[in-house]
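Here the complex is missing one protein chain, while the rest keep their positions.
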Amino acid sequence: MNTQIDCDVRAKIERTLYESSVSTFEDTCFMYLAPEMEEEQKELPLEAASEARYRGDWTGKLLIETRGGMLEAIASNILSLDEPSLQQKKDALGEIANIICGNVVISLGRHGRVSKIESPKFLSEEELQTEEDIGSCVAGITLNFFEGRADIKFYVDGYIAAKEQNSD
Amino acid sequence: MALNILVVDDSSVMRSIVIKTLKMTGLPLGEIWEGSNGAEGLRILQEQWIDLAIVDIHMPVMDGEEMINHLRENEQYQNLPVIVVSSESDPSKIEMMHRKGATFIHKPFKPETLKEVMIAVTGVSNEYTD
Partner (left out) sequence: MVYTVGVADTKISGDDEDLLITYALGSCLGVTVYDFKKKKGALLHCMLPDSSIDREKAAGNPSVYVDTGMKAMMDNFYRNGSRKNDLIIRVAGGASSKMNQAEDFFQIGRRNFVSLRKYLWDEGLMLKASDVGGYGSRTVTLEIANGKMIIKSQGSLKEL
């Protein structure tokens, strides 16, 4: 698969990934960034992950991983609930992945028309290990909040339009 | 006039956010109906009187674009106010929604934005009156 993405597009994806993630956490989860990461936050174990896959000229996914209590905080803040259920936590994380993915795919450029963003999928740790092998991560950010940490990665699996051009 | 509103989104969390925001607006609300895809939305429309539809784009079974196409092809729903709430960022897709008479709100959105658009598309407001 052709996953050639030039440096300018990569930089644009990373910038959009950062900006849209921060505004999604601020506007939807009412969370703001902590000024700097504490030492213990660097070592936090993985808590949960969710991915949103996109299809179109490009295919790929956005993956969000949470650590240190973020999973509960996201659902709790969005739904104004003290004790959200596990399903509510999964749905809330998925929705965040979905929103950020929709905002980022446009950065793939004018030939990067995405026709479909699939419903987000919650991933167990085992599934996450398998999923990591698919596609190339073209941008990744770590956001540090008082409630925990979020690592967000944007993957590109293939460029269908490029393949079609090559076969002409 | 109390508005009967249809909320169509495959995410239960996003439906909760939209419905909570609707209740915060202070606008007169009647019944609120929920569908998890375009096909469910169309079925509810056949069974209930709806004054406003709030619809996502990317959904399984039938997406928002196809649902809106069905609405505009049906004389009964041609003028139904539709608000699309989506993270879709492709300007050509957003422009297409406008051409089909839908007003677009980009996710993430602030509650006030939904209220402003609701007032604009339905003309209903009860702000600061007895």
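Think of it as A and B in the order they're written, each chain with its own count starting at 1.
The definition used in the following text is that contacts are C-beta pairs under 8 Å (C-beta built on N, C-alpha and C of every residue); 3 or more make two chains touch, one makes a residue touch a chain.
On a predicted model such as this, the values are computed, not experimentally measured, just so you know.
Only one of the listed residues, B:20, B:43 or B:98, touches the absent chain: B:20. Mapped onto chain A, contacts with the missing chain fall at residues 26-27, 30-33, 35, 77, 80. Contact between chain B and the absent chain runs through residues 20, 23-26, 110-112, 115, 128, 130.
Operating definition for what follows: only the chains that are shown with their structure count from here on.
For the pair chain A and chain B, the distance between C-alpha centroids works out to 26 Å. Residues of chain A that touch chain B in their complex: 23-24, 27-28, 75, 78-80, 88, 91-92, 94-95, 98-103, 105-106, 113-114, 116-120. For chain B in complex with chain A, the touching residues are 10-14, 16-17, 20, 58-60, 63, 86-90, 107-110.
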